[in-house]
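With one protein chain held back, the other chains of the complex are shown just where they sit.
Note that the chains are named A, B and C in the order they appear, and that numbering of residues resets to 1 at the start of each chain.
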Amino acid sequence: MKLGFLGLGIMGTGMAHNLLKAGFSLTVYNRTASKCAPFVEAGATQADTAADVVRASDITFAIVSDPEASRALCFSENGVLDGISEGKGYVDMSTINAETSKEIGEALTAKGGRYLEAPVSGSKKPAADGTLIILAGGDKSLYDEAEKAFEAMGKKALYLGEVGNGANMKLVVNMIMGAMMAGFCEGMSLAEKAGLSTTDLLDVLDAGAMSNPMFRIKGPLIQQESFGVAFPLKHMQKDMRLAIALGDQVAQPLSTCASANESFKKARALGAADEDFSAVSKAIKTS
Amino acid sequence: MKLGFLGLGIMGTGMAHNLLKAGFSLTVYNRTASKCAPFVEAGATQADTAADVVRASDITFAIVSDPEASRALCFSENGVLDGISEGKGYVDMSTINAETSKEIGEALTAKGGRYLEAPVSGSKKPAADGTLIILAGGDKSLYDEAEKAFEAMGKKALYLGEVGNGANMKLVVNMIMGAMMAGFCEGMSLAEKAGLSTTDLLDVLDAGAMSNPMFRIKGPLIQQESFGVAFPLKHMQKDMRLAIALGDQVAQPLSTCASANESFKKARALGAADEDFSAVSKAIKTS
Amino acid sequence: MKLGFLGLGIMGTGMAHNLLKAGFSLTVYNRTASKCAPFVEAGATQADTAADVVRASDITFAIVSDPEASRALCFSENGVLDGISEGKGYVDMSTINAETSKEIGEALTAKGGRYLEAPVSGSKKPAADGTLIILAGGDKSLYDEAEKAFEAMGKKALYLGEVGNGANMKLVVNMIMGAMMAGFCEGMSLAEKAGLSTTDLLDVLDAGAMSNPMFRIKGPLIQQESFGVAFPLKHMQKDMRLAIALGDQVAQPLSTCASANESFKKARALGAADEDFSAVSKAIKTS
Partner (left out) sequence: MKLGFLGLGIMGTGMAHNLLKAGFSLTVYNRTASKCAPFVEAGATQADTAADVVRASDITFAIVSDPEASRALCFSENGVLDGISEGKGYVDMSTINAETSKEIGEALTAKGGRYLEAPVSGSKKPAADGTLIILAGGDKSLYDEAEKAFEAMGKKALYLGEVGNGANMKLVVNMIMGAMMAGFCEGMSLAEKAGLSTTDLLDVLDAGAMSNPMFRIKGPLIQQESFGVAFPLKHMQKDMRLAIALGDQVAQPLSTCASANESFKKARALGAADEDFSAVSKAIKTS
């Protein structure tokens, strides 16, 4: 099976390397062509356009920065749509909203292609380590064929049903993460103002039923007010906004998450948009 | 070292048994005297009053249902205060507010006794298994002497400083737990209304940075709307109220937790006060 | 000055009649042509298309149900854009989002026309009584020329600056109204549950600094749970959503209004979407 890969940025670099390491034959393309060199050295073939990658591959994976970039990659000249043909698979692993994903999926399937959205949970390090969580929605036969490749890139892949479900699942997961982080930071601030040791608090939390990697990793960083970015706060706030909008569509009130979202917005207003999402702590401590 | 134990209810039963199992010499007292029988069989000595237990022991542990019961145990005739004398230790492990705890502590130390509050995190099963988390505040020398006993009753004990800190730490921890549960239930409801599988959601959560025993245990129960009580919702809501009141005292806004608290109140209004605190789901789904 | 009027629905009927009563020469058009008859009887001229109205008039006013209808009225065949020419004025009084309004404005001005958005505050009765509040943004010369017509339709007109400001002002005003209504309903429910008379509460409110027509009119209706629609709850919730989205764009947290919005969503989930917006009371009382 011949694979293609489009988008060799922060995420794509690790993912494409993991495909090569797993022994897959890989054709790559990146808008800035120079980024392809290390992959060619590692055995990949470089193509001049996205369409060429698709033509050369059974399944093409892509990961770019946002819905606009996804759309451009598909619909621009010499884009994915120009290369697609009967039976070929295209897997967009970008974080993409359900509408954009459906639009791309419909265009590709109209030309006989197969489409899967497969946004990932995890950032730079899990991408490099091959420990992403992959949330797929769309063509089930394509999912089955791509499974070995998913295993090379992630520690878990789930097939969630129709196109849109992958995108929506990611929103739900990130919304829960946002509320959990805001509640955690409120507790850390309260402990501090009440004269308790936040190190003791982290110890207690880690010994009990709430024990989780996020508190364990972010807790000490929040204590040190060290907000080097793993997942940018502005992206978290955008995902919370979209999740709440999804709640609006289906008439599901989300009062705790809506409050948390306001704290993330406040943190943006305080200048923390490009810091880690744990910098919501600034909005909570300032206040 | 001779130990005493007051209060052989749901929690105390497991805790006193664990002290006996660890080989401690134990004198016990319970308001309903018949509950002492199994402990006497297991090697404990039964006393007629709380004061007698204190007189017979170097350190006396107690766990009763609420601050009023703690106060009664200490201040009523033939209570703890009547038995205390120079150097003796008293450790109240009930969930008790900082004010009550200080009042008891001052009365005992005025008569030469030593006092430690040591509320626990964990319910019936961890009490029986000896895996409680013990949050102690007060006399440090007493904490050090009691440490072996704490090891028999819990998997972790922390000395948190002055009287009141144990009580307040427990409030902070439970407040975080309440916000986390409310955010989790909102996510579960949103997933369901948006046509996603909540089983998939639980899978995704368990694979990532938020993975924790609470989601793992409560998630399937929430799916089944099975709210058999482990930690009663009304107690969680009371703790959130008290945590938010603590925030009021120290001028720490807690907007996400305050929203979560309103959902717990709503669940109370819907009749879920005596169900498990995960029944906050009812307030979120109804709405 | 010759005026035109497009859209003779619930709002437009009262407004066009008020223009005729004030003595203006008026050409009218409505998609369902039969609705024009009473206006012709009252002295108006009927046109076959929107374009014809624009051609026959110096200034054309329009009020239709939503942004899609506004866009259709402008851009469809024989629509406003087909009739516009150098110097002619077009005033869209529909409730319209800033983006749609800008799009229409740019298309018309590109052909030499002048454009004003002028959404109104007030519903059927104020439209009939000529007591609307008119929130205008766009061409200032057109505003000045339209002022006499605005006086016939409303009790107050404000020129708010560029296109988009009228739309945004309406969102801000309705957002405040939503928060005020939610807080009011919470107070009414609390009074009732606490054994106080809500009639007394309304009396006290009306005697003090908060005294306002909305509490005076809606209060007794909320007591009677009589939610006959003046302003539909689903429209209020949509406006709150859009106002909060505006806050998101400009990084203004809106925590109280966001909470109120969740209550309106809950009321939608409880089936009150098409009742009056005061039916948010149902979400608050149920809970």
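General observations
Throughout what follows, a contact is a pair of C-beta atoms (placed from the backbone, for glycine too) under 8 Å apart; a residue touches a chain by one contact, two chains touch by 3 or more.
Everything numeric here is computed off the predicted structure, so don't read it as measured data.
Considering the whole complex, the residue from C:A22, C:A128 or C:L196 that touches the absent chain is C:L196. Considering the full assembly, C:A251 is the residue among C:A22, C:A72, C:A251 or C:A273 that touches the omitted chain. Only one of C:A47, C:V91 or C:L160 touches the absent chain when the whole complex is considered: C:L160. The missing chain lies against subunit B, touching residues 237, 241, 245, 247-248, 251-255, 258-259, 261-263, 265-266, 268-269. By the touch definition given at the top, subunit C reaches the unshown chain through residues 121-122, 133, 135, 155-156, 158, 160-161, 165, 168-169, 172-173, 175-180, 182-184, 186-187, 189-191, 193-197, 200-201, 203-205, 207-214, 217, 243, 246-247, 249-260, 262-263, 284, 287.
Operating definition for what follows: only the chains that are shown with their structure count from here on.
One inter-chain figure worth recording: subunit A and subunit C are separated by 40 Å, centre to centre, where each centre is the mean of the chain's CA atoms.
For subunit A, the set of residues that touch two or more other chains comprises 247, 251-255, 258-259, 262-263.
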